[in-house]
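Here the complex is missing one protein chain, while the rest keep their positions.
Order as written gives the chain letters A and B; numbering starts at 1 within each chain.
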Amino acid sequence: MDYWTLGLHMTDTSSTSKSRLAKASTFWRSYSKNKGALFSLFFLIALILAAVLANYLFPGDVEAPNIAREMLPPSFSAILGTDYLGRDQLALIVFGARTSLIVAFAAGGLLAVVGTMAGLMAGYYGGKMDGLIMRCADVFLTIPVLPLILVIVALTTPNLVNVMFAIGLTGWPVMARVVRSDSLALMKREFIEIERVMGANSRRILFKHLLPNQLNSILVYASLSIPAVILTEAALEFLGLTPLSVSWGFMLNVAISYWIRGTWWMSFFPGFAIFITALAFYFVSEGLKEALNPKLKRRRESLAAQIAERKK
Amino acid sequence: MVDIFLGLPSYVAKRALVAIALIIFVGTLNFAILHLAPGGPETVFLNPRITPAAKALILKQYGLDKPIQEQYFLYLAGMVTGKWGLSYFYTEPAFDVVVARIPATLLLMVPSLILTVLIGILMGILSVRRPYTFLDRFLSSFAFFFYSMPVFWLGFILLTVFAVFLHVLPAGGMTSIVATNFDFLDYLQHLILPMTTLTLINLANFSLLVRSSMIEVLDQNYIMTARGKGLSERLVFYRHALRNGLLPTVTMIGLFIGSILTGAILTETVFSWPGLGSLTYDSISRRDYPVVLALFFIFSILTIFSNLTTDIVYGLLDPRITYD
Partner (left out) sequence: MSVQDLSVRFYLASGVVNAVEHLSFNIRKGVGFGIVGESGSGKTVTALTIMGLLAKPPGRIDSGKILYNGTNLLDLSQDEMRTFRGKTIAMVYQDPMTSLNPVFRVGFQIAEALMVHEKIAQHEAEARAVELMSDMGIPEAQKRAKEYPHQFSGGMRQRIMIAMALATKPDLLIADEPTTALDVITQSQILALLNDLQRKHNMTVMLITHDLGIVAQVCDEALVMYAGHGMELGTVQNIFSHPKHPYTRGLLESTTRADKEVKRLDSIPGTIPDLINPPTGCRFHPRCPLADDRCAKQEPPPFPSGSDSYSKCWRSETS
């Protein structure tokens, strides 16, 4: 959503005066200034670790039903309660993190790659190619995406891989749009002109100049798109498209039938997990955005102060 | 005033053509997906429990025995005329099933949309008047909190708190079971929770867009010209800046309709609201594919049509389009 207001600070990759290490440490320092982003980053790392080590944290078969403990509210033995089959929710949620994180990174990566390629080509070739690619992108704006994904996944085999592909292949337009506008701006700069005059071929310009200069912004945009991916994936599971019992969305699907008995913990905790993970990714991407674009913040603040002063 | 109509017709015509092209494209997509289903299109249209005779009849009816090009045109023709296949579950034409549910969805969507736009504009303006103050930051945080929140989770929370624990509001559905006629008050009671859910999530986002549009406008040269005329800040803001800032908002409304529609799918499911959304959920669980496809088609048409409408409204409001 914030893509269009992002003004980019693009540097010429041929002028690297600082060493890699120095750059990394300045980046870390400015990133750390944003406490929310910092905290979110740690949270996500913890989550990833928990997901990877889930088998060690919760030994035994997490999915095995336990009739004796059906639908228990949160207590000492089951911190987040138990679900309709008596399974511990905390364990289910940690295992569920796997699905969400895998889809988040896979679909996010896919849409980043496709979107970047499309944007680069549109920006570099311009003219008809640009028009064509943008028309395709516009289609995805006017057609409601969730129904489309629903149809795709429902009619083909509803498994995780298809979900990843469906989300990745429908999410690329937003990415393409921003990469395209950055590419267009870059194309106008002198060093590109110089390259063309020297007869560099397309691949060289694309990969040695256009792409590296945008890596920062591509990273930011890609991470900005992850919350939406997580929410879409959760929605698909909620609607029952991918019957994986260990997924947050599906836990909520089950909860539909049971809420009337007051089992609020069956819907609250999985949903909270989705929320907090999406939020964490959002904070991290905001943090990245600010750390990689110091100019933007300054300009915003000066503008703000001006407006405030006028009111007096 | 005759010149109003100079610029508008070509603009509208262009947009309408694009809309028609999109509808054809959606139909094509449907067709493609249909044929991409493992097992071929027959599995989509055929209820596995029917007799071989009926199967042959249906095959003929859908022209599945004809070459693929013919099938394509037949399919498109069928889409346009409303022949969307037969629902398994209801054994009625999918078209009838889907269309019957449209009013309910509209009854949920339209109030949500209106509230989202009105409150969103209000919030956006409020935060622009005092940018980066507490109010503004609060509003922005409000925005991305709700942006990250799954619609169905929020729905569940509201449902559990107000219906299950507090018993103040009904627990779902659009009308009480015993009601025979449409009672407006009853409808309103049932409307509150799902509408709040939908509105909250979209409101935040919308207000942020309004805000950034206004900030962009306030940066423009003509705002300085207005100040230079000695106009009060109020006039500058409400007359000069607002009219320009709200113009892109009209186009944004078009985008948000898509978002609200999608949100409706999830919200209706949570609240058992008898509209297109819950039909989607039910049909997916029941593997009633003709209805699922038909639903996709209708969602697309609704979105395309509302985008077209907002584009036309925008064209009417922006003098740069109406007048040459």
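Going forward, contacts are C-beta pairs under 8 Å (C-beta built on N, C-alpha and C of every residue); 3 or more make two chains touch, one makes a residue touch a chain.
What you see is a predicted model; the values in this text were computed from it and never measured.
Q: Kindly state which of the options B:Pro103, B:Gly173 or B:Pro319 is in contact with the chain not pictured.
A: B:Pro319
Q: Any idea which of B:Leu8, B:Leu135, B:Leu235 or B:Val313 touches the chain not displayed?
A: Of the candidates B:Leu8, B:Leu135, B:Leu235 or B:Val313, B:Leu235 is in touch with the missing chain.
Q: Looking at the full complex, which residue from B:Met79, B:Ala226 or B:Ile284 touches the chain that isn't shown here?
A: Counting the whole complex, the residue in contact with the absent chain is B:Ala226.
Q: If the missing chain were put back, which residues of chain B would it touch?
A: Missing-chain contacts on chain B: residues 220-222, 224-233, 235, 240, 243-244, 247, 318-320, 323-324.
Note that in this section only the chains that are shown with their structure count from here on.
Q: Distance between chain A and chain B based on Cα centroids, please, to the nearest Å.
A: Centres of chain A and chain B (C-alpha means) sit 23 Å apart.
Q: Considering only the defined contacts, which chain B positions touch chain A in the complex?
A: Touch residues, chain B against chain A: 22, 25-26, 29-30, 33-34, 36-38, 44, 128-133, 144-145, 147-153, 156-157, 159-160, 164-165, 171, 205, 208-209, 212, 215, 218-219, 233, 255, 258, 261-262, 265-266, 269-270, 280-281, 284-285, 289, 292-293, 295-296, 299-300, 303-304, 307.
Q: Residue numbers of chain A touching chain B in their complex, please.
A: Residues 1, 5, 139, 141-148, 150-152, 154-157, 227, 231, 234-235, 238-241, 252, 255-256, 259-260, 262, 264, 267-268, 271-272, 274-275, 278-279, 282, 300-301, 303-304, 307-308, 310-311 of chain A touch chain B in their complex.
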